[in-house]
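Apart from one protein chain that is not included, each protein chain of the complex appears where it belongs.
Lettered A, B and C in written order, each chain numbered from 1.
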Amino acid sequence: MKYFVTSEEKEYTFDLKEENGEKKFLLNEKPMTVDFKQVGKKPVYSLLVDGKPYDVWAESQNGHYTVAVNGQFYRVKVENERSRLLKQLTRGAESAEGVVLLKAPMPGLVVRVKAEKGARVKKGQGLVLIEAMKMENEIKSPVNGVIGSIAVKQGEAIDKNAVLLEINAE
Amino acid sequence: MKYFVTSEEKEYTFDLKEENGEKKFLLNEKPMTVDFKQVGKKPVYSLLVDGKPYDVWAESQNGHYTVAVNGQFYRVKVENERSRLLKQLTRGAESAEGVVLLKAPMPGLVVRVKAEKGARVKKGQGLVLIEAMKMENEIKSPVNGVIGSIAVKQGEAIDKNAVLLEINAE
Amino acid sequence: MIHNVLIANRGEIAVRIIRGCREMGIRTVAVYSEVDRLSLHTRLADEAYPIGKAPSSESYLVQDRIIATALKAGADAVHPGYGFLAENGDFAARVEKAGLIWIGPPAEAIRLMGDKTVARQRMKEAGVPTVPGTLEPISDEAEALKTAEEIGFPVLLKAAAGGGGKGMRVVSKREEFQPALQTARSEAKSAFGDDRVYIEKYLENPRHIEFQILADKFGHVIHLGERECSIQRRHQKIVEESPSVLLTPEMRQAMGEAAVRAAQACGYRNAGTIEFLVDKNLNYYFLEMNTRLQVEHPVTEETTGIDLVKEQLKIASGIPLGYSQEEIRQTGHAIEVRIYAEDPANNFMPSAGKIQYLRPPGGPGIREDSGIFEDSEVSLYYDSILSKLIVWGKDRNEAVARMARALEEYRLFGIRTTIPFGLAVMKNKNFQTGHFDTGFVEKEFRNGSADVKNLSQIAAIAALLIDRQKAASEIRASANHHHKWESPWKTAGRVENMR
Partner (left out) sequence: MIHNVLIANRGEIAVRIIRGCREMGIRTVAVYSEVDRLSLHTRLADEAYPIGKAPSSESYLVQDRIIATALKAGADAVHPGYGFLAENGDFAARVEKAGLIWIGPPAEAIRLMGDKTVARQRMKEAGVPTVPGTLEPISDEAEALKTAEEIGFPVLLKAAAGGGGKGMRVVSKREEFQPALQTARSEAKSAFGDDRVYIEKYLENPRHIEFQILADKFGHVIHLGERECSIQRRHQKIVEESPSVLLTPEMRQAMGEAAVRAAQACGYRNAGTIEFLVDKNLNYYFLEMNTRLQVEHPVTEETTGIDLVKEQLKIASGIPLGYSQEEIRQTGHAIEVRIYAEDPANNFMPSAGKIQYLRPPGGPGIREDSGIFEDSEVSLYYDSILSKLIVWGKDRNEAVARMARALEEYRLFGIRTTIPFGLAVMKNKNFQTGHFDTGFVEKEFRNGSADVKNLSQIAAIAALLIDRQKAASEIRASANHHHKWESPWKTAGRVENMR
């Protein structure tokens, strides 16, 4: 089976084969020796790739993995031939209507909403100020667009991933 | 309910009472304030006794507890009025026939058996030599007595708690 | 000698103070808010008492309750740590009024240094260079504009009662002056209840270098050398070191003497820090005095061998300083990296939650001052500092290499931290060669934390294997559960489709 793994915008193609009872691991057609073991019960793994050891921590969320290799974090998506085909077939139906939901990256207190409904905003523009851990954190627009409805107001306490406002992307 | 707790040869009598919906904790009739919380999922607890904090680790085995308080280990047995009464009633029936089983305190390799069947041995006398972690460890007789059957021989690999030999205690 | 100290703080600094006390045979009383019942400081102290709810305004800032707890527990002294009530002159006065020893400077010294314009005047009198600007708060706007022009734009408007960047405004040109003044005033008013503002020359990306001082009750004041604190994010220090590569022995001596004069000028006692800004031409200016123990005090401890917490306790007990200035020697080089619960890859956003995995580094030259452990909860209520990693090396190269090695070894999972950022700083060429100023982070890390290791390919391999393992165990679990009415083949197919 072929697998397509996207790690931080880069795609890798893997092939897991079994020949004469021996497992083969190919990365972009190149064979490699991989030894992989879990350490204890937590999602901690020790990986030996061509003799080089790596410590791995993994979290999975919404079909993505967040993988820390030797303490460095990477966002990874794993697909196989079948799931990729399925995705290609359903593409279009899935894609958003151009409405982007701005969510709170952490729980906290809304200090200020810096945009009004209908306002045109630029990618990177600060929209909401949230206080947490004695600091004010500016939540920025991920896209160019126009502000739709605003879900929070000043002084409100919010949870992580709470929707702050909508942006109609352009 | 009254509880009798034996910690390292010393007995403590506890009384857990509920008066007017308030829990009371009495040690040898003396009331104390106790706050007790588990930390995470392991048997690690934080105890606040009259405002003094203690870190506790607990293992239980054969009705005994091994409790580490701030890193120091204690062997503790907990009984209540009922279990104590039950024990008193069945005493005698329970007691051993004078046969003591000498067990291996750790896995290892039998280096030498230093006593023969029928030999008279003294409490504290070395009976079996076991090698583990590059060291030889002498397993001593816990009683005065006469050696019964011997279960292991030189060169044998043994597990923890394997019976090494019998002693007929005197 | 003090024999029982209430520590009016939490986190790593409370733990640090407990450690110092314990080594001196001094008892400690911890106070804890509802969310800190299982925190390390609560569990390591000799006694611990609850003081209220999670928000610090309902616990760590409630002066009455802290003093009452100290009296109830039989403490004879209060150590404020840093933050919270540490630089509150009124609290210091109340502690002493209650018959307790305040482990810190006299209340008057705290108040004097808390008012930035008063402090500037006092420093000027004591011959300590200050940043050019006004010595009094602005009263007349026209006058102020004239002053600003004399100083030369860009200038900085600062709140007299200030701190933490609030009520602060950079003004680049004449036209911006009046509106900036109004915003600065209104910000200062809302932040400190005091709208007084003054003008300083704006130094572009200076270096931030501070001197540690110790002063006893008998008028002896010494300094313990400098700390270089120019590596900052959001105007907050994140990497500190001692000594600074910038200072010549002459400059060190001159600045050290100025620091001692500054402390003397305000009748200082106990440990304190004089912060200086150093411009491109190596002119140094008094910035402010921190009238407490600093977060970054360990780098001074590592290079001088002097335990600052113990010195604080001795000074507060009325014991004369055990060192003269000549006996203070800086040996080797020390670096501290602060480990914050923030995501450096996402603009240092706070990251709270449970620490699920912790494997800190060890070996020669590594010290960690930490308030965390595996399974500890990082709450959003308090400052995001988790731990401080400190290294000592025989020279700066060894210290930098050692810190990089230690950060590479560090494993902390469950929340995001500044560990990868600290590593990126250690691997940065300009940091390694000493070419940096307070603009370093903005200049070098415009796009967040650089990935110094580039292990995305390994991450891909790991994710694939974890994903395959999970699918296999799902097949097994599913097969076990449904084995009576579904064929394994069907189950396998279903799991594949679920992906």
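Throughout what follows, a residue touches a chain if its C-beta (ideal position, glycine included) is under 8 Å from a C-beta of that chain, and two chains touch if they have at least 3 such contacts.
Since we're looking at a predicted model, the values are computed, not measured.
Shown chains touched by the undisplayed chain in the intact complex: A, B, C. Per the touch definition above, the residue from C:Glu23, C:Asp90 or C:Glu204 contacting the chain not shown is C:Glu23. Within the complete assembly, C:Ser370 is the residue of C:Gln212, C:Ser370 or C:Ser456 that touches the hidden chain. For the chain left out of this panel, the touching residue among C:Pro55, C:Pro132, C:Pro154 or C:Gly332 is C:Gly332.
Check C:Lys189, C:Lys217 or C:Arg405 against the missing chain and you find that the one touching it is C:Arg405. Along chain A, the points of touch with the absent chain fall at residues 35, 37, 39-42, 44, 46, 48, 51-53, 55.
Listed here are the chain B residues that touch the chain not shown: 3, 5-8, 10, 12, 14, 16, 27, 34, 36, 42-45, 47, 49, 54-60, 63, 65, 67-74, 76-80, 82-83, 86, 105-108, 132-135, 137.
Residues 15-16, 19-20, 22-25, 44, 298, 301, 305-307, 331-332, 359-360, 362-370, 373-374, 394, 398, 401-402, 405, 408-409 of chain C touch the missing chain (whole complex, contact as defined above).
The rule we apply is simple: only the chains that are shown with their structure count from here on.
Centres computed as Cα averages put chain A at a distance of 52 Å from chain B.
Centroids of chain A and chain C (each the mean of its C-alpha atoms) stand 31 Å apart. Contacts with at least two other chains are made by no residue of chain A.
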